[in-house]
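Inspection log for the structure reproduced underneath, given as structure tokens.
One protein chain omitted, others in place.
Residue numbering begins at 1 within each chain, and the chains themselves are lettered A, B and C in the order written.
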Amino acid sequence: MLFLDIVSSILLLAGIFFGLSGAVGLFRFPDFFTRVHAASVTDSIAAILIIGGLLLQTSFDLNTAKLVFILLFLMVTSPTASHALAKSARHGGLLTLAETRPEDKQEHTQ
Amino acid sequence: MNFILDYYNYWVVVFLMMAGFYIVISANNLVKKIVGLNVFQTSVFMLYISMGKVTGGTAPIVAEGVTQYSNPLPHVLILTAIVVGVATTAVGLALIVRIKRAYGTVEENEFENKDDAI
Amino acid sequence: MAEFIDLVLLAMLALTALRIIFLKDLFAVVMLFGIYSFLSALIFVNLDAVDVAFTEASVGAGISTVLMLGTLALTGRKEKPSTHSTLLPLFVVLVTGAALIYGTLDMPPFGDPDNPVHQHVAPRYIEESPKEVGLPNMVTSVLASYRGFDTLGETVVVFSALIGVFSLLGVRRKQKKDLDSGLESHRVLHVVAKVIIPLVILFALYVQFHGDFGPGGGFQAGVIAAAAFILYALVFGLPKAFAVVGPKFLQWMAAFGVLLYASVGLYSMYKGGHFLDYNQLAADPVAGQHYGIIIIELGVGFTVFAVMLNIFYAFGSQAERSNVQ
Partner (left out) sequence: MTGILAAVCIAILVVMAIALARAFKAPTVYDRILGVNMFGTKTVLFIAVIGFLMGRPDFLDIAIVYALINFIGMVAVLRFFEYTSPIE
């Protein structure tokens, strides 16, 4: 029984680490597209780890089914939402950082 | 410190009420007034629910080994209030759409000279 | 631990409300209002109000935000600067705020078990309702059985909201030249929406019938099912959504829900009880309560689903009408 607790707390702590790193990335990154990348990548991994950690706590009953449903749902929707957001931003004419700064554009193209 | 903990909930509810009240008064756009109304409404809901809370009690769903429940009656009242609140918000927004079509604007300070227009 | 979480969440809520006051871009105001509803639903979870959190999250954050966005699509995004000064409103707000805070000082302390509110009426319902109505979820038993007449009135209020919105806006008939609106360029959303919508409807049915044992019930189920169809209308466009579930059919469905609810009452009167007295519905009173509550929750689910979806159709078709001209 103790083994399960250890594994689930490891998963939970890893989930926290990724969540916090995503949040820091969301706050400090210079432009929108880097922020979208930071937020969506860590969202997915933090959700997997934390819900995985919680799954080990349940004793295979209705709650396990609900947690698996949440996990599957988040795995489908959160990347889709980030993709749709980035595509809509691009469609709406938002420029990436490299495009907005012409002076360091030359060294990109060489 | 204990005194603040006892009344913290109510003070935040009053603060939200006043924030919603201020939005309704000072907002120029009708849609923002509706948002202000909803902010005010939600703070009233929170007042009722925080009165019904019992520290150490759990949600009013019967579960074995639980003795202390929070008071279920404010929950029923607020459940009804939320649904009625959304119904009124929907009708309010429909009115705003009609005002926009009739007057061409939803800004409060542009209505006075428009009355003779229609 | 719970008090600490309560403090932090309420602080976040206050900050969100403050930020809403100073925002001029109405899109941002509506999105922050979405966060405001989510946060208040979270606080309700923390204050043990599980059903209320369910309703606030699905109705408050879901339907209200979508309707406001629909209105903004018609009335424009920028709020023009107001001409009159903000001193007078600020003064009025501060005076009323001070009076209210002075009023809260002699309220009973938060969360104290022997507050007067917990002494008079509540113990009777906490002890009796599992026995008399036989449902673990006391909120549903009070909402549907003891206060059944009020919930009937509330369903009629939701129905009259539909009548109000329809008399104001009306739904555009489907013209031939209707442009295939919706998020066509988002191919990924098309595929994902097709996968998700059956799941959401399945979850709505679970919520509908799970209302007796856990958080859930007719209102929440109706809104979640309406949210599934709203997602379909958003991604595939209104013409396709009209083909799936037309506004005419939804009007009948809304009326049918209220009729179903009231006919349960009349039937229990026919069986010799009072209006909406479920004990007469079956031989054993508690079984009668179960039947009664399941049927009226179904009626409420029908009405709320039909009304919320139809109101969205009315707003959505306005947005398309203004674009077609």
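The rule is simple: contacts are C-beta pairs under 8 Å (C-beta built on N, C-alpha and C of every residue); 3 or more make two chains touch, one makes a residue touch a chain.
Note that the structure is predicted; figures quoted are calculated from it, not measured.
Counting contacts over the entire complex, the absent chain touches A, B, C. Contact with the chain that does not appear here is found for just one residue of C:Leu10, C:Leu162 or C:Leu234, C:Leu234. Shown as candidates are C:Leu69, C:Ala122, C:Ala161 or C:Ile295; the residue that touches the absent chain is C:Leu69. Seen from chain C, the chain kept out of the figure touches residues 1-2, 5, 8-9, 12, 15-16, 19, 25, 27-28, 31-32, 34-35, 38, 41-42, 45-46, 50, 53-54, 57-58, 61-62, 65-66, 69-70, 72-73, 76-77, 182-183, 186, 189, 193, 196, 200, 203, 207, 210, 214-216, 220, 224, 227, 230-231, 234-235, 319, 323. Contact residues of chain A toward the unshown chain are 5, 8-9, 12-13, 15-16, 19-20, 22-24, 26-27, 32, 35-36, 39, 43, 46-47, 50-51, 53-54, 57-58, 63, 66-67, 69-70, 73-74, 77-78, 80-82, 84-85, 88-89, 91-94.
Seen across the whole complex, the unshown chain contacts chain B at 58-59, 61, 63.
Assume only the chains that are shown with their structure count from here on.
The touch graph of these protein chains is an open line. The chain with its Cα centre farthest from the Cα centre of chain C is A. Our note on geometry: chain A versus chain B, Cα centroid distance of 32 Å, whole angstroms. Chain A and chain C have Cα centroids separated by 29 Å. The multi-chain contact residues of chain B, meaning those touching 2 or more other chains, do not exist; every residue touches at most one other chain. The residues of chain A lying in touch with chain C in their complex are 69, 73, 76-77, 80, 83-84, 87-88, 91.
On chain B, the positions that touch chain C within their shared complex are 5-12, 14-23, 25-32, 34-35, 38-39, 42, 45-46, 49-63, 68-76, 78-80, 82-91, 93-98, 100, 106-110. Interface residues of chain C, counted against chain B in their complex, comprise 2-3, 6-7, 10-11, 13-14, 17-18, 20-21, 26, 29-30, 33, 36-37, 40, 43-44, 47-52, 55-56, 59-60, 63-64, 67-68, 70-72, 74-76, 79-84, 86, 89-90, 92-94, 96-97, 100-101, 104-105, 107, 109-113, 115, 117-118, 121-122, 125-126, 130, 136-139, 142-143, 147, 150-151, 154, 157-158, 160-161, 164-165, 168-169, 213-215, 219, 304, 307, 311, 314-315, 318.
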